[in-house]
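Got a structure for you, written out below as structure tokens; questions coming shortly.
One protein chain omitted, others in place.
Right after this comes subunit A.
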Amino acid sequence: MPEIKVTPLGAGQDVGRSCILVSIGGKNIMLDCGMHMGYNDDRRFPDFSYITQNGRLTEFLDCVIISHFHLDHCGALPFMSEMVGYDGPIYMTHPTKAICPILLEDFRKITVDKKGETNFFTSQMIKDCMKKVVPLNLHQTVQVDDELEIKAYYAGHVLGAAMVQIKVGSESVVYTGDYNMTPDRHLGAAWIDKCRPDILISESTYATTIRDSKRCRERDFLKKVHESIERGGKVLIPVFALGRAQELCILLETFWERMNLKAPIYFSTGLTEKANHYYKLFITWTNQKIRKTFVQRNMFEFKHIKAFDRSYADNPGPMVVFATPGMLHAGQSLQIFKKWAGNEKNMVIMPGYCVQGTIGHKILNGQRKLEMEGRSTLDVKLQVEYMSFSAHADAKGIMQLIRMAEPRNMLLVHGEAVKMEFLKGKIEQEFNCHMPANGETATVTTNPSVPVDISLNLLKREMALGGPLPDPKKPRTMHGTLIMKENLVSSEQALKELGLNEHQLRFTCRVQLQDPHSDPDTLNRIYTHLKSVLKGYTIQHLPDGTVMVESIVIKVSSSAEDTSTKVLLLSWSYQVKHFYFYNGLVLTPSLRFFKVVKGRF
């Protein structure tokens, strides 16, 4: 039976990293290649031994697809392609291709330089990895090879995030990656057509969460900033250059305008160039509505937000500063942090996840005393706020997406099936649902249609037989011989091509009857009788002393001992096995037929 196999790769734990293997129509695809941020050892990488025990992955994978730039989806990519070894194509959207290497390099620097790790990918490896990338556009079908095609759909969530459809022949799989179904100021909602994939793969955590609205998160951000400013404090917001900064700047600008606030807002110069680059990417990627927001903005010409100079950090009074890098691990944001940390009126707002080893990570874990270079300690007295602005789908959203795509099967990863009976039951009211554990393979059988070419002669012959034309709701059966070389041909042609002789199977059987008449008379009586009961069939009484019902031949002869004991000889060829229903009787040339005849005599 044709089947699609899905295996989420893992190393013993559930959530934290995405890397899923799909086998479909003889093709192997890797979906995402994420790093688990909670581990320092090899457990942070996906377990590639499932694919092969040792050696490179190139011959085992037809392609790799990355859904978006978050590290738990692409963090292990350079490790996989350069240290384990993979030289095939890596597909991702244009924005993902632009942003991925920046994040990977940042991540590498922190892990190697700050934490002194050795078994990690190098800057060169990141570059070499990115050379293998083939960028994708939305809704554009890309032929990976003759049989495998992929298509990206808009996922929302972050810039460049995509849901991917993988298709081989008539079998397909859709992988959602991370997505959201509620549009906000900057991102639209994910969208997919009714593509009816055999499997839709998504995260089980979505289905068990009901998310607080984006506006409430934004409200919390504004509230915290406002409270600090009101008490004369300074607010530091470390941001990754691309992404969150834009959103938060617009938010503050609107708020400052509305509330007529006077405290200065700054962003560090490094941000501007990168931000413009980001802006251009965003503009081509995003939809009409969001484009308008940005066009009105006139990108970084804010009324209330100005470029930062490092001397401003010492100015008295309240202010807000956006500075890079995002995890306080180096550079300007760390410098400012050191100056402001000692005052409890101040605040630092971390708008995203911080990798282990960074100051950001430490303070988010409640550390109030930090060891800095030169063995000095820093007392953290300012207020630390952790805010998550990521747009994710939830229980309502996942059902919306499933109903949009109408998959034949639903597959949820990163959940514990044993504990999720209700969830499974809920989805199974409408769709089949699977929940493989990490390292476990879910197999889904499919019922693909196999397209074949048909020879013109055979087609003409079929049409000549008359009858109803085939339609999708009522397919019509026909017979032929399939030469798995080119096309579907008639049997004669097949035999000719294959150099085989045609053989015919002919069956015979004898039935005894009691009838006092002469042989020809008995035959005549049988003929008359059959003609009256088998209306609509061709029944002939031939001069050679046989009766033919369609292609079944009937002969009558008498037994030597007793002339009133007749023997009917029936013969039919193999094709006449399937016959017709007539008044509930199956008229196969078998004993049944003779039950009818006998009954009458």
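Rule of thumb we're sticking to: a contact is a pair of C-beta atoms (placed from the backbone, for glycine too) under 8 Å apart; a residue touches a chain by one contact, two chains touch by 3 or more; residues count from 1.
Criterion: contacts and distances are computed from a predicted model.
Peer 1: Given the options "Nuclear pore complex protein Nup85", "Transmembrane channel-like protein", "Glutamyl-tRNA(Gln) amidotransferase subunit A, mitochondrial" or "WD repeat domain 73", say which is the protein name UniProt records for the missing chain.
Peer 2: "WD repeat domain 73"
Peer 1: Write down which of A:60, A:191 or A:386 is the residue touching the left-out chain.
Peer 2: A:386
Peer 1: Hey, which of A:210, A:450, A:469 or A:560 is the one touching the hidden chain?
Peer 2: Looking across A:210, A:450, A:469 or A:560, the contact with the absent chain belongs to A:210.
Peer 1: Looking at the full complex, which residue from A:134, A:395 or A:454 touches the chain that isn't shown here?
Peer 2: A:395
Peer 1: What does the interface between subunit A and the hidden chain look like in terms of residue numbers?
Peer 2: 182, 207-213, 215-220, 222-224, 226, 254-255, 258-259, 364-366, 383-388, 394-396, 399, 418-423, 425-426, 429
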